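In this view, the complex is presented without one of its protein chains, the others remaining in place.
Lettered A, B and C in written order, each chain numbered from 1.
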Amino acid sequence: MVSITVNLISGRTIQQGVAIESGKEKPSYREAAGIIEMDPSDLKKLGAWKNTNVRVSSDYGSVIVKAIEATQGPHPGLAFIPMGPWANQIVNPNTYSTGMPTFKGTPVKVEVSPNEKVLLGVELVQKSCFGDSS
Amino acid sequence: MSEYIIKNGHVFDPVQGIKGDKADVAIKNGKIVKDSEVSKSAKVIDAKGKTVMAGAVEIHAHIAGPKVNLGRIYRPEDKLFTCTPTHGHERMGSGNSIPSTFKTGYEYARMGYTTAMEAAMPPLFSRHTHEEIRDTPIIDEGAFPVFGNNWFVMEYLKNREVENTAAYIAWLLRATKGYAVKVVNPGGTEAWHWGLNCLTVNDPVPYFDITPAEIIKGLIDANEYLGLPHSMHIHPNNLGNPGNYTTTLDTLKIAQGIKPKNKFGREQVLHLTHTQFHSYKGTNWGDFESGAKEVMDYINKNKNITVDTGNVTLDETTTMTADGPFEHHLTELNHLKWANVDVEVETAAGVVPYIYSPNISVCAIQWAIGLELALYAKDPMRCFITTDHPNAGPFTRYPRVIKWLMSQRARETQINAFKHKDKVLSQTGIGAIDRELTLYEIAAMTRAGPAKSLGLSSMCGGLAPGMDADVVVYNINPEKPFENPDQIEAAFSRAACVFKSGVEVVKDGEIVSSGNKRTLWVNAKVNDNPQVMRDITEKFLKYYSVTQANYESLGHSFVPNPYALEVDATQ
Amino acid sequence: MSKKITDVICPFCGTLCDDIEVLVSDDGKKILEVYNACVIGTEKFMHSGAKDRITRPRMRQADGSWKEVSYDEAADYAAQVLAKAKKPLMYGWSSTNCEAQSMGNEIAEVARACVDNTAAVCHGTTLIAVQDIGLPSCTLGEIKNRADRVIFWGCNPAHAHPRHMSRYSIFPRGFFTVKGQMSRKLVVVDPRVTDTARMADVHLQVAQGQDYELLCALRVALKKEWLPDTVAGVPKEKIYEVAEILKSGRFGIIFFGMGVTQSLGKNHNIDEAIALTKDLNEYTKYSIMPMRGHYNVTGSGEVLAWQFGFPYSVDLTRGFPRYNPGDSSSIDLLNRGEIDAAFVIGSDPGAHFPISAVKHLAHVPLVCVDPHITPTSGVSKLHVPVAFNGVETGGSCYRMDNVPIDGRKVVDAPEGMLSDEEFLVMVRDRLKKIKGVA
Partner (left out) sequence: MQPSEVEKMETVTISMKNVPALYLEADNVSPDAFAGKTSAQIADLHVYEGNTTGKLGNYFEVSGNAGATAADTKIVVKGDVKRVKYIGMKMSAGEIVVEGSTDQYVGAWMKGGKITVKGNVEAFAATAMRGGELIIEGNAGNYLGAAYRGDWRGMSKGTIHVMGNAGSDVGMYMTGGEIVIDGNVDVHVATHAEGGRIIVKGNAKSKVGGQMVDGNIFIFGTIDIMMPGYKYVDTVEQEVAGTKAKFAHFIGDMGERHKTKKGQVIYGNLYTRV
């Protein structure tokens, strides 16, 4: 399975802002924040079509998100997942004793996994915390 | 309602001229009444062998507002290992040079202070100041909006339009629930918005081509035109620089010959604040010496001026003032962390920590200058004790300042403790003064004087029947002289008993009630002035970052217990 | 017919636009139209009328389903949780008004809890830097009237603060800046070519995580000292050029955001940026301002500071306020397993904390006060919906430059719903009764 390593950052987007106000249990939130924006050159290296689901994993966890082409690029070697439960499955929680986790600058491995589903926001967090029961 | 009678205390009350003889003070329904009007069931407070005074009035302290809070936020080390677990009625608090709001109220009450004035409120942030005043228990408070660098004021006074300035002042006092006209480094702070400054009263302000002298004169006239309770309250240009006593005298001379016009019993037209920082002679920190004599001679001779001292208390503290350029100058001197907030259209502010070390000759001379001012003052009703909290030291040091003023021995012990004792004696006159202030004079300097200067002489600062029942009992027996001056400090630090508006709030130095504090503000009515209203609307459309409706609601919905002093300036 | 309410503040981001106008139905129940707000603000106002809104508290049952409870039962449960806990965490406070925050502080004091706001994952490191080196700043009107050099460092206002540029920083025509954006030079520093960077005169595409090095290089360039060929992926000629651009202005402003507060170096990045601002004040007039995210996180910092003395991460467990991010901050408390109960209000840690911290949050008794369904409410034991602050209740809010503005109530909350302040009063009274405090 082909996989590439990129540096992950997360942050706000207008779509993410609108989605959190219209309800985080809705698919619109998944559309806005359950995505990873990658530079076209990285997508080519990965050999992935646009809008396919990928598994992104780091030393701290792994998550399924939809890979799309960078909307605010070019930024080769750098990937962007809007702030939200998907990004926070894999960001580096180390605070270096300042209280602030390292949301930006987490090395991640990206592999194509087209038949796995991107979960809804609330569902994703519930599953991580309580396993598959609820 | 609750009735009390404080019996057999030694009363010191400059308002009634009582100089320590035994008298009873009766309290009924929150007011002071004649002894006869109190029934037998009144609760007796035995003040035998103790001193009874009115509640003290703080005329100038930075205790509530955005720059005070910026000081709290950026000095966590000011609170390390100095907090004590809360107990009894008290809410939690912390902070040494900048106490949090609850602690501020408790510390003032413990020392017998019942009224305090926030010295500088940026009008755009007045809501913040009022929220902090709401959370400062027990003491009544008012706040002075700053006017000295306000675009409206500068544009009107450039053409000597005193009436328009007065109309704008009345509007702003109502919009921000303010109390008096405060002027900080007139013109200099507006110049600071471009990184510049005005160091004398004649330096023109960039782009506005008006001089500080014109701003000062104009605001005095506008203040008297309105007849506000307090006079114009000024922090002159060139603060804290050697040789600035000449700028101070130039500033005071602008008020020469102007008569006060008000129905609040105020007799001055200008209040010079933290005079210590403005009484420096010499040309640099090497030949820096005291100018207290020259400044105080002028003030003793001119009756239409009141001052407060701004005593240095030799602590590690935090300087904060609307004088932006001075704070930048200070951070270049001591390289400590510098915070600054320039406020659109109105003012600025700066915050820098400062350590007044007894081992540095400059700090020791500053200490001496502050005391000289009070000791040279002929009329204690016109010279008040402050530390410009927290600039020269925290207000919790007032008992220590009173100790230094009442005991030459205490002054000598401190002078001997200075590393550069010789320099202090040669550069200032503190060594030659043997005057020791009496309790009566201290009462004038901390109660009756500030109350009269603020136009509150009918309400507080005295024990005459009809006034608010703000009464303090100290464990001081005037007939038994103290062996050790530190007893003065101890007695003034923890009052035996404090009443605020007839409610007992402190007993043996412990807080027993949070009282029901008021926010004092001035509601001035003037002829309606469409031109000023048009100017205001235009400036909000073009230069402010908030809408006029949101600005005008700044002070309203947030003052739980307002007390308005009504002024009618309609001609 | 309908009535228009003007001068309304928008309760979403730190720009706190206060010129919003809302068209409301006559009976004051329904919002018909929102004017002047950006798309996020409009969505916040319109969503308050959504049909599928939760309007009653609900308690998580053993089988994972929700059971509706009354506000009284909810307040009892919350007070019990806070009373029993040895070290409860009261987190959030950024999307509620200052009155509710003040009430929350009183509860935290009685419960001897830890209080923290969303600065912990937003501008907490800025506050640490301010505590180390100060903050030469100004209000947004100053920038509108005077600024001719604007720097966006590690922030993307086009997405996070949509109307910031039109209301304050780039386009407005102020007293001294009558030519609007033509009288301003814009420099953007961001590892991506963000939509803000596309509008910039100069875009420094800094290598991610090396803002500290680039800031230090700018300070070195100001002093005309030697520089290595490239610093953080930026050639030294460009660094000297940008240093000249910064120095040549009359009034400069540096805005900074999550790009520097959340990357490697954390508080030191902002420390160096403030040091750069102080250096620039030797040549001309400069200020620096954090782009605060939530509309009232600044307010929470101010209330905590004037009541306890510290702006966030306050630990009251010993009966007096203590503070040290890294020890008393939420993420560390959660990751180290140091708390045994949590009360979340006006924020969504479930979505915005790293999952390791959220797992700890989910496995302690968790009360979530939030009008929306969120990941936090999804893993909480008790979910208490309250009225939308800024839409259905007013109250004091603080903008990113600490200017206080009064929120306005625009429309009534759904029948029978309490505001967060009313619910907090119920919790406080019950807690005081349990603890036997007057």
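Assume a residue touches a chain if its C-beta (ideal position, glycine included) is under 8 Å from a C-beta of that chain, and two chains touch if they have at least 3 such contacts.
Small disclaimer: the values here were computed from a predicted structure and weren't measured.
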item	value
Chains shown that the absent chain touches, full complex	A, B, C
Residue touching the undisplayed chain, where the options are C:Glu43, C:Glu99, C:Asp116 or C:Glu272	C:Glu272
Contacting the left-out chain in the complete assembly, out of B:Lys217, B:Lys337 or B:Lys403	B:Lys337
Per the touch definition above, residue among C:Lys3, C:Lys29, C:Lys67 or C:Arg318 touching the missing chain	C:Arg318
Interface with the unshown chain - residue positions in chain A	96-97
Contacts of chain C with the absent chain, listed as residue ranges	85-87, 111-113, 128, 131-132, 210, 212-213, 216-220, 222-223, 225-228, 231, 264-265, 268, 271-272, 275, 279, 316-319, 323-327, 336-340
Chain not shown, touching residues in chain B	74-78, 80, 335-337
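Keep this in mind: only the chains that are shown with their structure count from here on.
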item	value
Chain-level touch network, classified as line, ring, star, complete or other	line
Closest chain to global C-alpha mean, per-chain Cα centroids	C
Between chain B and chain C, centroid-to-centroid distance (C-alpha), Å	35
Gap in Å, rounded to a whole number, between the CA centres of chain B and chain A	57
Of all residues in chain A, the ones touching two or more other chains	none
Complex interface listing, chain C residues touching chain A	12-13, 38-40, 43-44, 47, 50, 52, 64, 120-121, 124-125, 128, 156, 158-160, 162, 191-195, 197, 208-209, 258-259, 261-264, 266-267, 293, 313, 325-327, 329-332, 335, 348, 350-359, 362-363, 372-375, 377-379
List of chain B residues in touch with chain C within their complex	64, 66, 68-70, 72-76, 79, 83-86, 89, 91-95, 100-102, 124-125, 127-128, 131-132, 135, 151, 193-195, 207, 328, 331, 337-345, 348, 351-352, 542-547, 549-550, 553-554, 557-558
Chain C residues within the chain B interface of the complex	6-7, 9, 18-19, 98, 102, 106, 109, 127, 130-142, 144-146, 167-168, 173-176, 250-251, 278, 281, 284-285, 287, 301-303, 305-311, 316, 318-323, 394, 396, 398, 401-406, 438
